[in-house]
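Heads up, one of the protein chains got dropped from this complex, but the rest are sitting where they should.
== chain A ==
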Amino acid sequence: MNFHAIRAIYVFEMARAGRTLLQSVVSPVLSTSLYFVVFGSAIGSRMADIDGVSYGAFIVPGLIMLTLLMQSISNASFAIYFPRFTGTIYEVLSAPVSFVEILTGYVGAAATKSVILGLIILATAAVFVPLQINHPIWMLGFLVLTAVTFSLFGFIIGIWADGFEKLQLVPLLIVTPLTFLGGSFYSIDMLPPLWRTVTLFNPVVYLISGFRWSFYGVSDVSIGVSLTMTLAFLALCLITVWWIFRTGYRLKS
């Protein structure tokens, strides 16, 4: 294992985040606060409790997941896309590092950043609604697992993208709808049966459901299924990245 290389990439990426600290923290915190004001307080005050959880509290896990997914993807995709774009990627490609080490460095840093941000959002939420976390270890576990999985997904997008448009298209066109339709703002039990079945093909449902369970002990699907689906998506991403480095797809001609 080339630990010096992992450390070099990780430190480089964290330093990059440090330079843009304000914008990477302020904007998600601001938008989450707005969600709480609008959905939590204004609309939520007129909504009935869901599974015995007040609406304001109910949306907390979903909102954290929304930020976590978006940030993980954009952090990791940008981290690998930018060196490809400027050409500095040559150094990583010519270094004595395996794809596992490259991944650990880039994805590790991206996931670290989004976990930190997730915790900041959690703290922000606590300002608006009384928080209750029944299974804190599971909560952290889901947070880290999701951050890692979607940073990996972002890494793949950053390699696949051949322009800045594509880099932003996927989070915008795929992840946002999946998150909104994944039960961030409602329980999927509230959907008509047909739509409930359709929703079960949305991977984000399992993340949000499992994450919400760690807070309130209630969930749309069982925790075991949530965990399995998340791990399956993680495995799928890992296989894709392995294939990318094996073939040199979009990295080597």
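Going forward, a contact is a pair of C-beta atoms (placed from the backbone, for glycine too) under 8 Å apart; a residue touches a chain by one contact, two chains touch by 3 or more; residues count from 1.
By our rule, contacts and distances are computed from a predicted model.
Peer 1: Which listed name, "Acetate CoA/acetoacetate CoA-transferase alpha subunit", "ABC transporter ATP-binding protein", "Fe-S oxidoreductase" or "Protein FixC", is the one UniProt assigns to the chain that has been left out?
Peer 2: "ABC transporter ATP-binding protein"
Peer 1: Based on the whole complex, identify which of A:92, A:205 or A:221 touches the chain you can't see.
Peer 2: A:92
Peer 1: Out of A:5, A:129 or A:178, which touches the unshown chain?
Peer 2: A:5
Peer 1: List the residues of chain A that touch the chain left out of this view.
Peer 2: These residues touch the chain not displayed: 2, 4-5, 7-9, 11-12, 15-16, 19, 83, 86-88, 90-98, 248, 252-253.
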